[in-house]
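Submitted below is the structure of interest, expressed as structure tokens.
For this depiction, one protein chain was excluded, whereas all remaining protein chains were kept in their positions.
Let's look at chain A:
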Amino acid sequence: MNQTPLPNSFRSGPDEDGRFGIFGGRFVAETLMPLILELEAEWEKAKTDPAFKAELEHLNTHYTGRPSPLYFAERLTEELGGAKIYFKRDELNHTGSHKINNCLGQILLAKRMGKTRIIAETGAGQHGVATATVAARFGLPCVVYMGATDVERQSPNVFRMKLLGAEVRPVTAGHGTLKDAMNEALRDWVTNVDDTYYLIGTAAGPHPYPEMVRDFQAVIGRETREQMLAMEGRLPDMLIAAVGGGSNAIGLFHPFLDDASVKIVGVEAGGKGLDGEEHCASLTAGSPGVLHGNRTYLLQDKDGQIKEGHSISAGLDYPGIGPEHSWLKDAGRVEYVPIMDHEALEAFQLLTRLEGIIPALEPSHALAEVIKRAPTMDKDQIIVMNLCGRGDKDIFTVGKLLGMGL
């Protein structure tokens, strides 16, 4: 599908129309178009405004707890007997995942724009919690749309959002998962255009969201680069991250895209296997299409109807993917691979016992790929994996799968 010649830099996208090659763009209803243009104009101003940058850095340091550590996983490295394994520990952030990086950036933008109401969609609830958190911090009312199925399987996060003062609206349309929540959030936005800011949680949606979310998350990769140079005096040989919508992955990858020596791997939810319908591997098993404001790889049938994905992890349960990942796949810069539910579950348990870290099920997918790759690499090679979320929210799901009642 790649129709674009290889660029001089992999870091220059998107173009002024919000495209990464054929991907991205602005496929939205006319009602939203003026809002998206207004958002883009404000974002263009903010990203070069020293005051905006300073405020965000202050919050990152004192509210989120950045920089997050780059941790050498000594026992896991020993166990696997190959490459040295480092974790970028974004699970130690306030609210327990990388999602806060983006939420702080966007709420500062919402404030600049004079918006007085925040809406968001959430799957696993991590983005919902992070949004509810920043809304509380800045004193703005917040409505979070969440698929009814997810409300049920992620009840601890639902309670957290409510404690933080957000209103959680369960969405019963479709199958009641992340894509349906996003549809409903878009419907809300179309209806409340004057006062409402839509705080999208991943590097997808219409331009400028994919670029904006990436830039807020790129703090992960920038820190990793500095920390790695300080600790090892060189760049890593490989980066591995989980991709659902793809925000934690693009955040880690982006600052390294032009370093040819760094191999980059994105890990999709292979669910119960790519042969059937129960997976969420949009890049490895999907095809390009248009949904939620952008052209990207999607899980869809031959009539262009969007399929429901499946993953053990509600955070990877989305039938699309950020458009920049689609472009990086077609350009061949990043390799995307699927990991099955059971592999992620095994990785989850291994890390818990070997390193005393309970990872979320999303990065457990990345970890399962680390477990496959590290033993095939030399001992002087280095892998950095984004440990983008902690697993407290998943203990009920895991308990059920392991046959332990909680």
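FYI, a contact is a pair of C-beta atoms (placed from the backbone, for glycine too) under 8 Å apart; a residue touches a chain by one contact, two chains touch by 3 or more; residues count from 1.
Everything that follows uses one rule, which is that contacts and distances are computed from a predicted model.
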Not counting the visible chains, the remaining one has a UniProt entry; which protein name from "Aspartyl/glutamyl-tRNA(Asn/Gln) amidotransferase subunit C", "ABC transporter permease", "Tryptophan synthase alpha chain" or "Redox-active disulfide protein 2" does it give? "Tryptophan synthase alpha chain"
Which listed residue, A:Thr31, A:Ser261, A:Gln349 or A:Thr376, touches the chain dropped from view? A:Thr31
Just one of A:Thr122, A:Gln300 or A:Ser326 touches the chain that is missing; which is it? A:Gln300
Chain not shown, touching residues in chain A: 17, 25-35, 173-174, 179, 183, 186-187, 190-194, 287, 289-293, 298, 300, 302-306
